[in-house]
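Have a look at this one before I ask anything.
Excluded from the complex is one protein chain; the other protein chains are retained at their positions.
Showing subunit A:
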């Protein structure tokens, strides 16, 4: 079935010309040998801007400075240590095979391609699996306090989507500890003069000169000053766009502005509809809710998921007898039970809530019940495993999960889509590189648990520092005149936009627009997408955008710390991105990974891929706000892992 929606055109295919051929296990080595090198004396003269200081940006900025480049690092937070990688809980995958349980680089590669539902590039994923080994070595050398066994060696645990134990962790704070490692390396370079740090600065536009990325326009969030920063190359490490849904597990400040501004300047945006909904988050408690909190996936190892069998059964959980409960995951997926992958667990929860069997005050929740585990293992054993998570739950909900079942509901967690990059992590704009969650990444249509940290650090520590030199050595860049017309124009554009936002002086707050957009996206472009719903959203988004630009209220001035103004700029960009997400979701009439089209399912309600028509990455070209974009397809080829239907029955 093909879409009848015609509001886009199909352009020339896009090809990854940086990827070398040959046997897959030799490609990364071949590429490293093939790149042009920059001699150390020249590196000292070259300047690189890195936007974002999470695992990808922080590790990249530190590593590039160690190589001798002059680095300028930007983050909107007051300190680079606060980037949202800090909140990752579970762990980081690496194919060390320390457990002797049959793991290997090839197996991690295989699991990741399959887990991504065959919508990623084999070459990239294999490189990721190879580099996973070095990441653990690097982080241990930096002093990351990973969990250890009594013999002093590193401990690992199992995670969803894998049958081997390859996840390294630091209690429930792995992201924090890895980020502090990168942050400390970055601070060391700041002290040594290799990195100039710009905290509380937000990138508001990309500066292009003669078709190349040559700098950014950034706003100093304290003084309000916007000015240009020029460089030989620009690296975006600005994270994902899950906050388009308003409620998500992202930090409040996470935004799409850096990547969206680059998209508007010509960088293709790939697979925007691929978003990951995490099944185990604390449900929304009311209209005031500002963010959602994740409860680690590991809880599903011992918790049993259920809802009442009867619709509208509002008895307390403890009053519902065993035979009136529906342990629906165990019933529908006897082989994997409560441990089915994230996309499947999320959708199943939505289904039972849609049937009117959801629990809690809003009816949007399911039980995650530990009473069997407490009976089997004892309360203290359960506390030793999950105590900190139970504490978080109790702190937020005021309920004691040892006594009553937890209530959980899916929430937006991660975005697999992002700016299109080639094997060198360079976007379609020469000199603009994109790393970490901000690029369209190695995860295809679904990311496996504990793989985000792996990808962020692989890109920042090991891939980008090796590939960026090829561009810099070959580009023969002259200095940019700060008074050049292109620079002045970008500065002016940013100044005008800020001025416009402040002058509208309407009747609705920024957050009210953001909430409405988020509701719309969650309903129509969330866990389940339909032709009808996506069209509804595509009708509504431009209206909402028009209303925003005529009726938003942004108090204060531009020459001060103005958090309303910051949010207004971000929401304005979400209002454009949302349209592209819905269009991408509408055009992809198949289901794959986190993208579930109700029209494309198997007889028993599972996602049905359409490899014949959709085995490609969809890279979109911007042609103007509200104008039909151009679709460029990158065909995906599988030589090592043959596409098959995922089954967890």
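Operating definition for what follows: contacts are C-beta pairs under 8 Å (C-beta built on N, C-alpha and C of every residue); 3 or more make two chains touch, one makes a residue touch a chain; residues count from 1.
As a convention for this text, contacts and distances are computed from a predicted model.
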{"item": "Protein name as given in UniProt for the chain not displayed, \"Peptide/nickel transport system permease protein\", \"NADH-quinone oxidoreductase subunit M\", \"Magnesium chelatase\" or \"Succinate dehydrogenase iron-sulfur subunit\"", "value": "\"Succinate dehydrogenase iron-sulfur subunit\""}
{"item": "Among A:106, A:553 or A:633, residue touching the chain not depicted", "value": "A:553"}
{"item": "Selected residue (touches chain absent from view) among A:44, A:157 or A:291", "value": "A:291"}
{"item": "Touching residue (missing chain; options A:143, A:318 or A:387)", "value": "A:143"}
{"item": "Omitted-chain contact residue, chosen from A:62, A:374, A:592 or A:607", "value": "A:62"}
{"item": "Absent-chain contact - pick from A:9, A:79, A:163 or A:645", "value": "A:79"}
{"item": "Subunit A, residues in touch with the chain not shown (by the definition above)", "value": "59, 62-63, 66, 77-82, 84, 86-87, 96, 98, 134, 136-138, 140-143, 145-154, 170-171, 173, 176-177, 180, 183-185, 187-188, 190-191, 197, 199, 222, 249, 251-253, 285-286, 288-291, 293-294, 392, 395-398, 461-462, 465, 507, 509, 511-512, 553-556, 560-561, 563-564"}
